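Removed: one protein chain of the complex. Kept in place: all other protein chains.
As written, the chains take the letters A and B, and residue 1 is the first residue of each chain.
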Amino acid sequence: MRKAVAAVAVVAASTVAALAGNNGQDFAQIERGRYLAAAGDCAGCHTAVGGADFAGGMAIETPFGKVVAANITPDRETGIGAWSDDDFVRALTEGVARDGTHLYPAMPYPYYTKVSRGDVLAIRAYLTTVPAVHNPVTSDQLPFPLNQRADMAVWNKLYFHSGEYRPVAGKSAVWNRGGYLVEGLMHCGACHTPKNTAGGDYLDRPLKGYALQGWFAPDISGDTRRGIGSWSADDLVTYLKTGHNRFAAATGPMADVVAKSSSKLTDADLRDVATYLKDQPGLEGEEEAAQASPVDAGNSQMQAGAAIYTDECSACHTPKGTGVLNLFPSLAGAPSVQSADPTSLIRVVLGGTRSVATDQAPTGPAMPAFAWLLDDRRAAAVLTYIRNSWGNAAAAVTAAQVQSERADLAKRTE
Amino acid sequence: MARKLPRKDVAIIGLGWTGSILAYELAQEGLDIVAVERGPWRDTATDFPVAYVPDELRYRIRHELFLRPAQVSVTFRNKEGQEALPVRDWGAFMLGNGAGGAGVHWNAETWRFLPSDFTLRSHLTQRYGAAFLPPDTTIQDWGVTFDELEPHYDRFEYLCGTSGAAGNLKGVIQPGGNPFEGPRSQPYPTPPQKQNFGHALFAKAAADMGYKPFPQPSGNLSQAYTNPLGVELGPCTYCGYCEWFGCANYSKASPQTTILPALLRKDNFTARTECEVTRINLDKGGTHATGVTFVDSSGQEWEQPAELVILCGFQLWNVQLLMLSGIGRIYDPNTGEGQIGRNFTHQVMSTAIGFFDKNQYVFNPFIASGAIGMCIDEFNGDNFDHGPHGFIGGGYIGQVQTNGRPIEMIEALPAGTPSWGAKWKQAVKDNYLSTIYSGGACHGSCYSYRQNRLDLDPTYKDRFGRPLVRMTIDFPDNELKMSAFLTDRYAEILKAMGAKEIVKKPRKGPYDVTQYQTSHLCGGAIMGANPKDSALNRYLQSWDVPNLFVMGATAFPQNAGYNPTGTVGALAFWSASAIRRQYLKKPGPLVDA
Partner (left out) sequence: MARPKRRDVLGAMALALAGSPLRGHAAIIHGALPWSTDQTQPPQSIKPGGWQFFTADEASAVEALVDRLIPPDPETPGGKDAGCAVYIDRQLAGPYGRDDGLYNSGPFREGTKEQGPQSPLRPAAHYRKALAALDDHCRKAHGGKRFVELGDDDKDAVIAGLENGSIALGGKQGSFFKQLLKDTQQGFFADPIYGGNKDMAAWKMIGFPGARYDYRDWIDRHNERFPLPPVGIADHPDWKDG
């Protein structure tokens, strides 16, 4: 009891100290910076599991190797305490560190470049208030020649397009606010936009889905089958706020994004994001012909899949694939189930997963692992069944795809 | 050498139902809390997945989820003078282990006790006179009334999402519910579960006989539910793997499915698993707890200082820890002095097996849930005039068949069936689908007696070298008469249902530690109005050590004719409320001794 009282006193004292230490910096600016840092999910990379806030040390997996996030606390020696505001702005918007070296685009400066200087400075103001932590970080662990940071100058010439977000004429203020967040701080495309072999975005296929870190970040365009076109704006807001809606549960890397970032945004901002995303054109015209009709329910893979589904899946996801709201995602009509790339589905079936828990939806229900029970052919069969039942239609999953994902999963430690 | 940990506001011993409830309630106050749990962390997808949880051998027969007797057991004897021997494998009751405690493996039958159960001695004395009570009975009033507990029953039911039909809403009797229940402030949070054929047949026969059948209140939910903590439960799928098993689809109320997700979001809460508390530490005067000592799975001993200690283990282990920590005095049946170990009770279960014509009846007993069933309450507590019968107590009667798991079901065969061979095989084949076999059909009360008690065994030790608890218990005539009476009433209903043959199984003495009854062991550190006849005050606070609270059925002065978990949950909320509203403002005794 005594301790609880004492703890409150300590918190109060440190808040006062922080404010005083900022030489009268605008409290409102700091709070705005806190909010924007959440929108940018800075903690998602710069706070290691079990580590101090923003003290770095989290290894970020890229197709080229691991990049370790920097210490961005105000520590002068190992953090960014010695940086000027301009240094900070240049790092965020140009991908160049204070010492002139190039950052890797694992730091999403190709997106942050779209953020206004005012917003960047607010984030800076907020970061000056977090406790300084002495934590030296060796940030890149890439193999040669990728560890040659000078190469990034070439990369930037090819794939980096500097400059603040420019509102699109003819679109509403709501749409443009959504675009500013999606294309800028929220850097959705960093995972959801397909990339070329050099890691540059395919600008003609924005937000159409991309496989990374053993997951497939699904299409989040307005595509009605694979994207979020069939979701209402409310569905999307609910998903980003709580991690769950009637179609989906956030899991894998998206669980972290919801927990640390999108769940902290205002409903108004999330609604703007929804408006923007739902208006992004899908791939309907391009690939629809190939996948519009489901795999024949009479084929042997579908029949085996149906039997497996009955025995192992229906007790949670229900016999008709409709799921239970906020607990077991609906498989019927779910875009992620019908993704062109089944990586996430295979991974979830083999390894199981826990969905995100948020204040609004604290349950964090988990799906058990089936790798021990379902061999490659059986896992492929049940996934093919799920992707082609109850109105769903998507390419069959092959045993080879499952085999490859099983091998990848075995190497992972998380 | 014990290593000392930083002080906590609260140390909770055991993370089952009551530990989870107390942790959550006190975490709301901003207190820094640690819960020390003997068993492992357990959760739905990792420990009880659909793909392998329906395994009768592993979970029902080999007891995978339970505490292992090698960790700690008890010794048992029927009477003074007999040598107690260790329980080498569990039989009469099952002891939970790990996060969620018995809340993981229970059937989820979520009852309230009757108002008169809480004032039992004064009520019976007033109605029948003191001479009507059995000699040597030590039944008592609880020190808390039904009306005081009602809001807390309500909180537990809304936490769990209990599926049921109200029988008495604010004093108005409701059709379809239990007309004998105490007045409830609001309906059950979810409607009753559906009933399978056998249960529906029971309800019809009972109604035809003039009884008022009602669905058993169930923590296996009839529909998806979001509880007040925001935690979601799913709908039950009637798989018939509830008791002894963890639930694979989030549809059975347990700490895992109702509290732990919300509790783990609190930064001021920490759980330590596979750490066993070996002692509650006291100051020199012996009147103030200074914390707990526990041993982790590597053998390292730790001292955890704490301002407030809450003992939330299973009844037996709460009593053992009190005794080993030197809190209170061990009860002496000869002098009646000492409070720790007295009023030890269990449950008096009985049944009758109904065999039906296999050409006319297909019961599909495997389509069930742990708390499915239709019940009548005409013969519970003091709902009927005991005068002509010469016993006190009673129980609910019901067709509450929780499963059709075959290793269990093959116990139910017509009289005269050989135990093996071709005739046995044929009888198993002929009767499986057409037999009504409800292990808990007559859920009898178990009242307290001078001689039924717990103390420490002089010979047998646990793995830490600590003396085992010694159970001395037998069923007095009163309990056996009651059991025979209930069994006869149940058998009459089976007959009305159309059974062609009925085998009655009334409870017979002596108490047998190998025959499963229920896991409802009660008493040993009971609550009451004054320290002369109780170990805990009405708020479950130790009379001797006021910064120690003891949860669970340990506090029941005697057991009623219902499953105890609803009352255990209500008492936990009641106690938590007293701690939050009164104790934290002014730490010290909440009732003057």
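The definition used in the following text is that a residue touches a chain if its C-beta (ideal position, glycine included) is under 8 Å from a C-beta of that chain, and two chains touch if they have at least 3 such contacts.
Since we're looking at a predicted model, the values are computed, not measured.
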Item to check | Sole residue of B:191, B:467, B:531 or B:587 that reaches the chain not shown, by the stated touch rule | outcome: B:467
Checklist entry - Which listed residue, B:366, B:543, B:562 or B:583, touches the chain dropped from view? => result B:366
Next on the checklist: So one chain is hidden, and I want to know which residue out of B:28, B:46, B:186 or B:530 touches that hidden chain in the complete assembly.
Outcome noted: B:46
Item to check | Residue of A:62, A:78 or A:299 in touch with the missing chain, whole complex considered | outcome: A:299
Item to check | Option touching the unshown chain, where B:77, B:342, B:489 or B:538 are the choices | outcome: B:77
Checklist outcome for this item: It is residues of chain B that touch the chain not shown, namely 2, 40-41, 43, 46-47, 49-52, 54-58, 61-62, 68-71, 73, 76-78, 82-89, 91, 99, 194-197, 200, 235, 237-241, 248-249, 260-261, 264-265, 267, 269-275, 278, 295-299, 301, 323-326, 361-362, 364, 366-367, 404, 406-407, 409-410, 419-422, 424-426, 428-429, 432-433, 456, 459-461, 463-467, 510-514
Checklist outcome for this item: chain A positions in touch with the non-displayed chain are 299-305, 307-308, 310-311, 314-315, 319, 351-354, 357, 364, 366, 368-369, 372-373, 377-378, 380-381, 384, 409
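In this section, only the chains that are shown with their structure count from here on.
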Checklist entry - How many angstrom lie between the CA centroids of chain A and chain B, rounded to a whole number? => result 45
Item to check | chain B-facing residues of chain A, complex | outcome: 1-4, 7-8, 312, 315-316, 324-328, 352, 354, 357, 359-370, 373
Checklist entry - For the complex, which residues does chain B have touching chain A? => result 7, 9, 29-32, 43-46, 49-52, 224, 226, 229-235, 237, 239, 248-250, 261-262, 264-265, 307-308, 584, 587
